[in-house]
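So that we are looking at the same thing, I have put the structure below in C-alpha cells.
The complex appears here minus one protein chain, its other protein chains still in place.
Naming follows writing order (A, B, C and D), and every chain is counted from residue 1.
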Amino acid sequence: MLTVSWFVFVLLAVLTLGGALGVVLTRNVVHAALALLLSLLATAGVYLVLFAEFLALVQVLIYGGAVTIVVVFALMLTRGGDYPRISDNKQWPLAAAAAVGLLAVLVPAFLINTPEDTQAQSPAFSELANSLFTRWAIPFEIASLVLLVALVGAIIIARSGRDEG
Amino acid sequence: MDWAWLIPVFCFAAAPVIVVAGRFLPGKGASLSVLAIAGGFAMFWVVLAGFLGAGPASNDCFTSVDTRALTCAFSLSWFQAGDVQFFWGIVIDPLAVVMLGLVTFVALLVQIYSLGYMHGDPRFGWYFAVHSLFAAAMLTLVLADNFLLLYVAWELVGICSYLLIGFWHERPAAKEAAKKAFIVTRIGDVGLLVGILLLWREVGSFSMADAFDAARTGAMSEGVATAAALLLFLGAMGKSAQVPFHVWLPDAMEGPTPVSALIHAATMVVAGVYLVARAFPIFQAYDADPLLVVAIVGLVTALMAASIALAATDLKRILAYSTISHLGLMMLSLGAFGYTAAVFHLLAHGFAKALLFLAAGSVLHSTGEQDIRRMGGLRRVMPLTALVFSVGALSLGGIPILAGYWSKEEVLAAVGYHRNAAFLVFALLASFLSALYMARAMFAAFFGATKPGLEQVRDAPALMAWPMVLLAVLAAGFGWVSFNWPGAYDGLGTFLFFGQAHGFKFTWWLGILSAILAIIAFALAVLVYVRGADFHHAARARFALVIRVVENKYYFDEVYQWTVDRVVLAFSGLVALFDRAVVNDLAVNGPAHFIRRLGFALRLHVTGHVYSYALGMALGTVGLAIFWWLRST
Amino acid sequence: MESFDQIALLLLLVIPLAGAVLLMFAPGGRASREVWLFSVFVAVASLALSLVIFARYDYDQGGFQFTRTFEWLDAPLNIDFSLGIDGISAPLVLLNGIVLLGGVLISQAIRYRTRDFFVLLLALGSGVFGVFAVRDLFFLFFFYELAVLPMYLLIGVWGSSTDFGTFLRTKEYGAMKLMLYLIAGSVLVWVGILAVYVEAGAAGVPTFSLAELGTLVPEGQFSETFQTLVFPLFLIGFGVLAGLWPFHTWSPDGHVAAPTAVSMLHAGVLMKLGAYGIIRVGLVLLPDGAANWMPVLISLGTVNVLYGAVSAMSQQDLKYVIGYSSVSHMGYVLMGIATLDRVGVAGGVLQMFSHGIMTALMFLLVGAIYDRAHVRDINVLNGLSNRMRVTSFFFAIAVLTSMGLPGLSGFIAEFMVFTGAFRTYLPLAVLAVIGAALTAVYVLRLLARTFLGESDVRWQDLTDAGGMEKAVGGAFVLILIFVGVWPDPLTRVINASVATLPGV
Amino acid sequence: MPSLFHFQLLSAALFVIGMYGVLSRRSAVLIVMSIELMLNAVNINLIAAASHLNGIGGFIRFDGHVIAIFVITIAAAELGLALAIILRIYRNRQTVNVDEIDLMRG
Partner (left out) sequence: MPDLTANLELLTPEFALAGLAFLVFTADLLLPVRGKVVLPWLAAGGLAGIIILSLLMLWGENQTLYDGLLAVDDYSLFFKVFFLGIGIFIVFASIDYVNQFLENPGEFYGLLLLSILGMNVMAQSRELLTAYISLELLSFSLYVLASHARSSPRSNEAGLKYILVGAFSSAILLYGISMVYGTLGVTRFDDISAALAAVNGVSPSLWVGVALILVGLGFKVAAVPFHMWAPDVYEGSPFPITAYLAIGSKTAAFALVLRLAAEGFVPAVERWEQWQVILAVLAAATMLTGNLVALAQRNLKRLMAYSGISHGGFVLAGLAALSSGSHLASNGIMLYLVGYCVASLVVFAGLIAFFNTTRRETITGLAGLADSRPFLAASIAIGLFSLGGLPIFAGFAIKFYLFTAIAQAGFLWLAGLAIFSSLVSIYYYLQVIRQMYIEPASDGQDEGTGEPLEEPVSTVRLAAGPSALLLAVIGIGIAALFWIGVYPAPLLDPIEAASQAILP
C-alpha cells in the first residue's frame, strides 16, 4: 500500500513537473500546449491522491477541457508563422536565478515547520457544498461577478468592432 | 548757559528746511543758514558769559578733580536698548567754549564769504544746506558729553565734508577726491568706534566723564587704557590727516575754496586734535605711552607735509600741506603734554589758515588761477587780498608779535621741556620749513613782477572782503589772548585749566631762535622770488632724487592706488567668482543636477518589457521573503 | 476695544487673504486699474491695522498680547490656532504692513495678468503676517510655507532674465532656485519641529503650541544633548531664509530675477522670517542648544557681513550689489541674535526692521531706474543725479543708511549689535566693525559710478521717478530718519520681550 | 505514504517552474500558460494542507478545497480575459511577442 501510494505520487509529481518544464522550456508552442495539458491532468491525479475527488473532477473538466481548448484556439488565432522557433528572452539566466532563489526560500520554509501529520481524508461533497453556499456565499457571488466581468470584457475587447474594416 | 544745546540745533533745523523749502526763501535759503550760524555765534557769547559767571555752586556744574576745570553738563536720555541706556548731552568746559568760539565765528565768516563766492551756482541752496548741517554736526562734536554722540557728530561732519568736496561732482577729480576723503577717514573711524566700544566694555557707559574718572582712578586696566587711547588716536589721525592718512586732504581741495577754509583748515580737520585733547586723561593714564606715539606721528607728519608743501606749486595744495604740517605740530605739542600750546596753536592756526584760504579763494575767484608759477605781483591788482594773505602768511610763518609766532613758540617750548633734544631739533626744522613755504607762496604769488594777463583782474567784492579783514585782525592779534593780564585775566592756559596757574611762560632763547629762523626763511624767499636770485637751482640739481621723491609726495598715493586695485578689488573679484563658481554652481546646482541625473538613470529600469517587470517582482519577492524571515526570528 | 484686541490679529491675517480670494473670484476683475485700487485698499487696511496693533502693544506689560486661541485639531495631534504677538514680532508686523503697502502701491504699472499678480502678492503678505502672529509650530510653519509659495510664480511670471556675458540668470532659474532653496530649508525646520513634538510627547505633552512647549523648557524636559542635536536643524533651516552663509546664493539671484515689488517684499520682509524663526523657535524652545551653537552662528554671521560686503564690491549689476549688501546686513541680524545679549538681540531685531525698510527703498528705486533706463549695469549708468534728482537723493539716503551713517536707522541697529557683540565676542565684533567700514567702499563706489558725475547723452532724456514712487520712497526715507533719530518707540517695544527670552 | 511536506515540495517546484516560465517566455500566450501552472501549484498547496491538517488547531474543515475551487474559477476567467486581450493586440500589431510590445517605457 505504502509503496503503491508512493509510486503513484512520484509518478504524478514527475508528470506534473515534467509537463510544467515542457511548458516553460520547449521551443514549439503546440508541444507547450500539450505539456500544459499533461501537467494539468497530472495535477488532477495529485488531487486524487489527496482524496479530493471533486476537485480532481473540476480540474479535469475546467483545465483539461476548457482551458486547454481556449489556449489552443488562442495559439491558432495568433499564429504568426513563427511557431517552430519561439525563443526565450535575454534575461532567462536572471529568471532562472530568481526561480532557484525562491525555491531556496520556500523549501526550507516548508521543511522547518511541518505540523504533526494526519491521514489525508476526503470531505463529503455535502459538507463542501454546504460551506460553499453558506459561509462562502459572498465570495461565491463576487466570483460570479468576476466571471461576468471577464465575459463582458472578453467580448468587447476581442470582438471585431467598427474600427477594423 | 542751559541753552547751549540750541547752538547746534539752530543749524540742524536750518538744513532740512533749506533742502525742502529753500527755493522759496530769500537767497535760496542761504540767508536762513547764515542766520542760524549767526544765532549760534550770538549764543556763544551768552554761553561764554554764563560760563565765566557760573561757579561750582550752580546746578549741572562741577569742578573736575584733576584738571579742576569747571564743567557743566546737561544730559537727557536718548533711548534704551536692551539693558543699555543711551544718552545725548552736552558738556561745557573751557575747551568746549573755546572750540565753540572758533567754529561759530569761522563758520559765520565763511558762510558770509560764500554768499559772494558761490554766487550764481546752480546748487547754491544745497551748498548752504550742507554747510548748516556741517556746522551743526561740528558744534555737536564739540559739545558732546559722551562718546556715542561724539561718534555720531564725527560721522556727520565726515559725510558733510564728502558732500562738499564732491560739490562739483561733474568734475571726475572732485568725485574721486570726495570718495577718497571719506574712505580714508572711515578707516580711522573704525579705530575710533572700536576704541569707544572698548571703553564702554570696560567702563560700562559711554559718558566721557565716567571714562576719564575710570582712567584716572585706575579702574581702567592699563592694557585697555593704552589700547583705547591708540584706537582713539587712529580716528584722530584719520580726521586730522596725519601720516599715513594724510593723502585725502590735498585732494579735498577740489571742493569750493570756502569749504577748504572752513572744513579742511579751521574746523573739521582739527577735530582729531580736539579729540586727543578731549580724551587727554586716557592718554595720560598710567605712564602716558600713547602720547609718545602721538608725538612721533605728529612730528613725522609735520616734517613730511612741510617738505611737500615746499615742492608743491598749486596754491591751495600748498595751503593744504601746510595745514597737515601744522596739524602735525599740534599733535606733537599734545604728545609733549603741551595741552595749552596745542589748543592755542589750533586757534591761531585756525584763524590764519581760514584767512589764507579765503584769500586764495579770492585770487582763484578773480583770476581762475591756482598755480603760483603763473601768478606774481598780484599785490598791485588786488591789494586787499595781498595784504590779508601776507598777514596770514607772516602769522603762520611765525614772524614775531603775530599770533602764529606766540603759538608756535608755545609748542616748541612744550616739546623742549617734555621731549628730548631730537624732537626739539626736528620741531624747529619743521617750523622753519613752514615759514619757508609760507614765504614762498606769499612772495611768489603777490610780489615780484605782475605776470601778463593778470593786469585786469579786480579785487574781491565786499561780501568776501570783510570776512577776510576780520580774520586778518584775529590772525594778527589773537596772540594777545594767551598772555597774562594780571588782575583781569591770566592767560589761555589758566583759563583752560581753570584756577591752576598754567600762565603764559615765554621761553626767551626759544623765542629768539624761532624768530630768527622765521626771518631767515622769509629773507630767503625774498631773495629768490623777489630779487630773482637762483642759487636754489643748484640745490635742486644736487638733490634731484630727493626732490623728485618729495615732489611725488613720497609716492603715498601710488602705493595706496596699487593696493586698492591689486589687492582689495582683486580679492573682492576673487570672492565674487568663488561665490558664483564654487558656492553656487558647485555646492548648490551640483546636488540638484546630480539628483536629476539620478532620476534619468533610474528611469531606465522601466524597460517596457513585461517580463522584466515580472523579474523585478520576483526578485523583490525573494528579497522580501528573506527579509521577513530574518526579521521574524 | 477689548473686543478689538480679541480679533485684531485674526483680522490681520484674514484681510489680505480674503482680499486675495475675493480678487481671485471677483467678476470681471481683469481691469488692471480696479484690481490695483482694490489691492491698495486691502494693503492700506492691513497697514492701518498693524499700526494700531503696534501702537496698542503695551510694552510695560510686555509678553504676548492680543492673544486668542482656537481649537484646530484636538487629540491625538493637538494643534491650536493660537495668535499673539510680543515685542519682537510687533515691529516686524508693522514692517510687513509698510512694505506690503509700498509694494502694492508701486506695482501700479503691472499690466500682465494683473489680477494674478496681486492675488499672489496679498497671499504672500498674509503669509508673512501669519508667521509673525501665530504661536503654534504647525501654523508658524504653515504660514512660513504660505509666504514662500507665491514667490515662484511672482518671479517666474513677472520677473526678468538677465545675461551677464560670462553667465546667464534666467527668471526660471532664479525662481526655481529660490523656491527649492527655501523649501529645502523648511525641510530641516519641519524635521526639527517633528523632533520637538516627539520629545514633548515623550514628556507627556504632545503638542505644537509654543506656549505649552515653552513651559517645558524650564522644567528641563528637553535634555541638553537633544537641544544640541536639534538646534542646528532650526539654525540652518531658518538660516537659509535669513541668507546665512553659505546658504545665501538664492537671495541675490532671486533679486536679479524678481520684479520690483517682489524684491521689496523678498529682501524687506521674507528674509526676516528666517531670523525671526531662529529667535522664536530656536532660542525660545532650545536655549541650551542655542547656547552651544551660538559661536558657530556668530562666526557665520561675521562671515556674512564681510563676505557680503566684499563680494558686493565687484558686482556690476545694481540688484546684485544690493542683493549682496542684504546678505551682508542680514549678517548683523544673525550676529545680534547670536550674541544672546539683550542689547545684541534687540539690535538684531531693530536691524531687521531698519534693513527691511532700507532694502525695500533701494529696490524700489532700482526698479524706478530700470523701468526708465532698462539697464542695471553700474558701468553703463552714470550721472543719474543730474536727470533723476529725487531718485538719486533717496538712493543716497538708502545707501548711507546701509553704510551705518549716524542719524539713520541703520547706525542705531548696527551700533546696538556691536555693543552686544563687544560684550560677548570681542574679536568677531571688531571684524564686524571693519565690515561696516567695507560697506562704505562699495556704497561710495556705487554712488560715484552711477549717480555722480556727468551723464552720457544716452541718459539725457531720462525722467525722474514717478509720483507714486516718489511718495513711497519719501515715506521710507522719513521712516529711516525717524528711527535713526528717535528709535525709542521701537526699541522699548523690543526690549520688553528680548528681556524675557530664555538664555538671554 | 507521502507526507504534507512532499506535496508542498511538489507545489513549490511547480510554482517556481511556472514563475520561471513567466520570467523567461516571450510569447504572451506562453506567459499566461505559465501563470496557470503557478495557480495549480497554489491549489496543490491548499488541498494538501486541507486534507492533511483537518481537525488540528482550530481548522475549519476543508476550507482549502473551497479556496481551491475559487482559485480555479478565477484562473479560468483570467485566462480567458488575458487571451482576449492578446487577440486584440495581435489584431492591431500582428505580434504577441512581449518584447516587441514596448511602445511605452521609462
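The criterion applied here is as follows: contacts are C-beta pairs under 8 Å (C-beta built on N, C-alpha and C of every residue); 3 or more make two chains touch, one makes a residue touch a chain.
Values in this document were obtained by computation on a predicted structure and should not be read as measured data.
J.: One chain isn't displayed here. Which of the visible ones does it touch?
T.: A, B, C, D
J.: Which candidate, B:Phe506, B:Phe543, B:Phe571 or B:Trp629, sits in contact with the chain we can't see?
T.: Of the listed residues, the one touching the omitted chain is B:Trp629.
J.: Can you list where subunit C touches the absent chain?
T.: With respect to the unshown chain, the touching residues of subunit C are 71-74, 76-77, 113, 116, 138, 141-143, 145-146, 149, 152-153, 156-157, 171-172, 176, 179-180, 183-184, 187, 190-191, 194-195, 197-198, 201, 206.
J.: List every residue of subunit A that touches the chain not included in the displayed model.
T.: Contacting residues on subunit A, toward the hidden partner: 105-106, 108-110, 112-113, 115, 130, 134-139, 142-143, 145-146, 148-150, 152-153, 156-157, 161-164.
J.: For subunit D, which positions touch the chain that isn't shown here?
T.: 4, 8, 11, 15, 18-19, 22, 28, 31-32, 35, 38-39, 41-42, 45-46, 48-50, 53, 56-60, 63-64, 66-67, 70-71, 74, 77-78, 81-82, 85-86, 88-89, 92-93, 98, 101-106
The rule we apply is simple: only the chains that are shown with their structure count from here on.
J.: Of the chains shown, whose Cα centre falls closest to the middle of all protein Cα atoms?
T.: C
J.: Rounded to the nearest whole Å, what is the centre-to-centre distance of subunit B and subunit D, using the mean of the C-alpha atoms as each centre?
T.: The separation of the two C-alpha centroids amounts to 98 Å.
J.: Can you list every residue of subunit A that touches 2 or more other chains, as numbers and ranges?
T.: Residue numbers touching two or more other chains: 89, 91, 94-95, 98-99, 102.
J.: By residue number and range, which residues of subunit C touch two or more other chains?
T.: If we look for residues of subunit C contacting two or more partner chains, we find none.
J.: Which positions of subunit D touch subunit A when the two form their complex?
T.: 1-10, 12-21, 23-27, 29-30, 32-34, 36-37, 40, 43-44, 47-48, 50-57, 60-63, 65-66, 68-70, 72-81, 83-88, 90-91, 94-99
J.: Enumerate the contact residues on subunit A facing subunit D in the complex.
T.: 2, 5-6, 9, 13, 16-17, 20-21, 23-24, 29, 32-33, 36, 39-40, 43, 46-47, 49-52, 54-55, 58-59, 62-63, 66-67, 70-71, 73-75, 77-78, 80, 86-89, 91-92, 94-96, 98-100, 102-103, 106-107, 110-111, 114-123, 127-128, 131-132, 135-136, 139-140, 143, 146-147, 149-151, 153-155, 157-158, 160, 164
J.: Sort out for me which residues of subunit B touch subunit A in the complex.
T.: 609, 611-612, 615, 618-619, 621-622, 625-626, 629
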